[in-house]
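The complex appears here without one of its protein chains, the remainder shown in place.
Here is chain A:
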């Protein structure tokens, strides 16, 4: 769940990209949850045509997923399917990062693949035909079909592009028996799924299809379809069977190129950015070599789990991966072993050899701690930073006296700082009355990480929102004041700084929200 400012930030993004009408529909869906079409019309008070168009645009750009559920209507108990629309909040926030995605693909697969990815990002979803049209249009007819197919398959096999989910999956209602057995399971595992999560699972394409590229192209899809119709009409007997089978393959190819929609696989890019963040953090803490080892491990790992919380590899694969990296050839086995120990890897002995596991969660937590500590340092000063760091490392309630002893601060000063932090919700306080003859009140302080992380994330969203609004204000001013050169220069400078600040804010959002 995201706080208020997160919602406002998402709505501001949609408004900049698609206009106020679409933003209104989007806000309605975020605030009210999954709604049916008529409910959206009622809440937004917009004409039906506009709501329809807005929903189409949002679905096209993967910000909304539709699904249908049965609903009992009327007295007779007839169930009719009703279509609900749910917002995909993370995909909206991803829109700020599209240029980062392009950079990742450019570094990995080259400039042309990045151009194709741009097409997918600009239009949300494309068929292969539309992709080829676009390539031909932008290069003025120089792109060939086979070239485009090769690059496209490259993108799909690297999992940057995936097949689109179903437009409107139907969620079967669970029967009573199933529900009671599920409830028993839930009590033991504590893993309830909301209807929205069920919808996403139901809509997702089969694993086999998701990253299956296009094998071959039919040169002329129209002719193929005509031929197919002819053969089907006149087919009889076993001789025709062979032609019909061939026609089937052609139909399949034709469908693959003109009807199947493809879109960007956000999960893959989040993993890439997570890898970048982890490697950067390790590089700053433990040096270049450790960064090389970690990067090699993450690359070699198969990413079977979506969350990518840890990487597990045997020593041989690690060495192989390290040797492949620039600067990794000079690392000896002993050095790699020492680095793995430094990274806190766990050793799981296996039959074929020892497996080393590194938990990425720990590294991410490290990054998050660094971020919040630097925030406290800049906002409240060095002493507050000392106290805060002590509380975060201890991770439990600590008494006032202990704090002032450990941080070499006077009690009054420490109390003042802690009160300030408490008012801004950075620390939590508990009062304990010691009734041991002398009535003494002891204050205990603690950092509640879960709550604090949410609070910090909300603040980051707020900052990003403010920067976005400032950028649009500066852009408007720029357009109006084109004559005054000095002011124009100053505004352009301001815009450059604001944009780079917004990119860094976006990194921070990823750290607390997506990783």
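Everything below uses one rule, namely that a contact is a pair of C-beta atoms (placed from the backbone, for glycine too) under 8 Å apart; a residue touches a chain by one contact, two chains touch by 3 or more; residues count from 1.
To be clear about the criterion, contacts and distances are computed from a predicted model.
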Worksheet item: The complex lacks one chain in this depiction; which UniProt name from "DNA-directed RNA polymerase III subunit", "Exosome component 7", "Rab5-interacting family protein" or "N-acetyltransferase domain-containing protein" does that chain carry?
Response: "DNA-directed RNA polymerase III subunit"
Item to complete: Check the options A:133, A:147, A:383 or A:459 and report the residue that touches the missing chain.
Response: A:133
Worksheet, complete the sentence: Considering the complete complex, of A:52, A:335, A:389 or A:470, the missing chain is touched by A:52
Fill in: Absent-chain contact - pick from A:96, A:372 or A:474
A:96
Response to the item:
Omitted-chain footprint on chain A covers residues 16-22, 37-39, 42, 47-50, 52-57, 59-61, 66, 68, 73-74, 80, 83, 96, 98-100, 102-103, 119, 121-123, 125, 127, 130, 133-134, 137-138, 164, 166-168, 259, 261, 422, 425, 428-433, 479, 482, 493, 496-497, 499-501, 503
